[in-house]
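Only one protein chain is missing from this complex, and each of the others stays in its spot.
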Amino acid sequence: MKRVAFSPVRVALIAGNTFREAVRQRLLVVLIMVAATMVGGALFFRDFHFGSSELKFLEDVGFGAVTFFGAILAIVAPAQLFCGDIERRTVLTVLAKPVWRAEFIIGKLGGVLLLLLVFCTAMTALLAGLIAWRETGLMAAHPDAFEAGRKAAYAALALCGLAQWLKLGVLAALTLFVASYARSSLFAMMAGFFALVACQLQYLARDFYGVVESGWARGGVWLLGLVLPDFQLFNVAEKVAAGENLSVGVIGGLASYALAYMTVFSGLAVYCFRHRKL
Amino acid sequence: MHAIEIDGLTRDFAPDWRGAKVRALDGVTLRIHEGEVVGLLGPNGSGKSTLLKIILGLLAPTAGQCRVFGVPSDRVEARQGVGFLPEAPDFSPHLTGFELVCFHARLGGMARAAVKERVEEVIARVGLGEAMHRRVGTYSKGMRQRIGLAQALVLDPRLVILDEPTCGIDPSGAAEISTMIRRLKMRGGTVVLSSHLAGQVEDLCDRVVLLDRGRLVLQGSVAELTRRRGQAALLVDPLPDGTLGELRDWLQAHGVGFHGVETPRTALDRVIWDKVGRGEPAGAGKS
Partner (left out) sequence: MVVSSVLLSAGAALRPLEDAVRKAADWPEGLVRAENMRAMVESGMSMAVLGGFRALAADLLWLKAYVAWAACDPPAAQMMIRLVTTIDERPLYFWLNGARIIAYDMTQWRLESVGRRGAAPTEVRKRIVDEQAEAALRLLAEARRHHPDSAALCVEIANIHLNCRGDVASAAGWYRTAAESRGAPYYAARIYAELLQRLGRKQEAYDWLRRLHPTLPPSDEKAMATLVLGRIRDLEGALKVPETKRYAVAETGPGHALAAKD
């Protein structure tokens, strides 16, 4: 009998199928629409900003919407798409074919990453369009303030979108890892949201490490800080909104960090899924 | 050659973190030959689904061995040439039937160029030609079962494993599926059919395997198992009045024991099929 090797083609097929399924799910489509509305809605908040300039405020609120709704998408999509297959038992028909469980997990993650890439690209493009439109209006109204040309850094905006995608990818991989042993999609989603908050606050563990005196507590806090990735690292939108440029080194470092964690979480998902009773 | 070889298969489950082990399969040994249609019978909890999952490599045995076409079932290679229809499949409602079967065909290694024609052919054969471009979410339970069968058959597998294939399907749909199983058998395919319906198994299978509480308690050909030893039955036209006594006297005179008279019955699903049937089941006799 012919040996069946790990196949990127099958991974791509599963990823494509997962993506197609995701874009047809009403909940996910509604989520994307709400996020787009929120990015567009940043315009209505522009009179509400106190300290920052209008364009920076738009950038901030727009990327806030991408982060917030992207995080929901990165948690809900893998939980529903993976656990849905388990709950509906359709995973049995896939794995009854010459398909490795690792191919299934990586394919699922690939589909979700593709969904998140489309989401981040579309939202960043929408935000960039919005900022460009407002900037054109402001340039006409206050030409003296724009003597040196446009102020918004569109290339940095694109890098922000990339950083958001990397962060959401790590979150999706983490949720998929939970889903690989979770009994229900609800549990996977709850755990995903908990992990999101924990990863956002990972740096607090470092704070406490510096403060806590007890040896055991210090050890515990040190371990906690070690187990989770630090999502604060990906908040580059703030730097860009503040007018700072991002170096290629920073983006490269972030990409390596994100890819390493995606690999770790998907590896753990494969490990758990291989031992799971179906 | 054996399609499936099972030796001393045992599988234990721990129901919860402190519970005692539950033995789902207990030393099952079984051989299924290529080209055979085998019915797997047994009450709920008898171990049928566990046995099927081990054959498909979805579950590892606690002890014993299972080989599919000579390859240990836990290896991915063992699943080449295997088609599987799970019980009451509930495929993604967002894909069309065509997309679903295409996905499974490509996943099984079918060349892209051949997929469209083959998928359309197999979907038409299960009677969903008209509905193949509709989303699975709009399908009835019976249609979902049929599209499940299409995905199981699309790669033209040597071994087909069907778990309760007619569960929840109307008699005409059940008859169509039965026809498809017969066609598979005629083409030399091996079929393992898990069912609650003894009548269906009797109708379709060469051999029956009965499981109870994880043990294989009975196996043999349908003819062997259903034959009443030392008895014979005659089917005759309705007897005119008074002839029954004469017949009984004659039989006794020739030393043949007489046990009674029964009116032959037709299976109810056959009656329903004759009433509501739309001619021959779709695709019958076209294999």
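Odds and ends about this structure:
Chains here go by letter, A and B, matching the order in which they are written, and residues are numbered from 1 within each.
Please note the rule applied: contacts are C-beta pairs under 8 Å (C-beta built on N, C-alpha and C of every residue); 3 or more make two chains touch, one makes a residue touch a chain.
Small disclaimer: the values here were computed from a predicted structure and weren't measured.
Considering the whole complex, the hidden chain is in touch with A.
From the options A:Gly40, A:Gly220 or A:Gly267, the residue with contact to the unseen chain in the full assembly is A:Gly267.
Within the whole complex, the absent chain has one touching residue among A:Val66, A:Ile105 or A:Leu171, and that is A:Val66. Those residues of chain A that touch the chain absent from the view are 45, 48-52, 57, 60-61, 63-68, 71, 196-197, 200-201, 203-204, 207-208, 211, 223, 225-230, 232-233, 235-239, 241-242, 246-247, 249-250, 253-254, 256-257, 260-261, 264, 267-268, 271-272.
Methods note: only the chains that are shown with their structure count from here on.
We define each chain's centre as the mean of its Cα atoms; on that basis chain A and chain B are separated by 45 Å. Within the complex, the chain B residues that touch chain A are 13, 53, 56-59, 69-71, 76-80, 82-92, 94-95, 99, 103-104, 106-109, 148, 151-152, 155, 161.
For chain A in complex with chain B, the touching residues are 1-4, 10, 13-14, 17, 20-21, 24-25, 84-85, 88-90, 92-100, 277-278.
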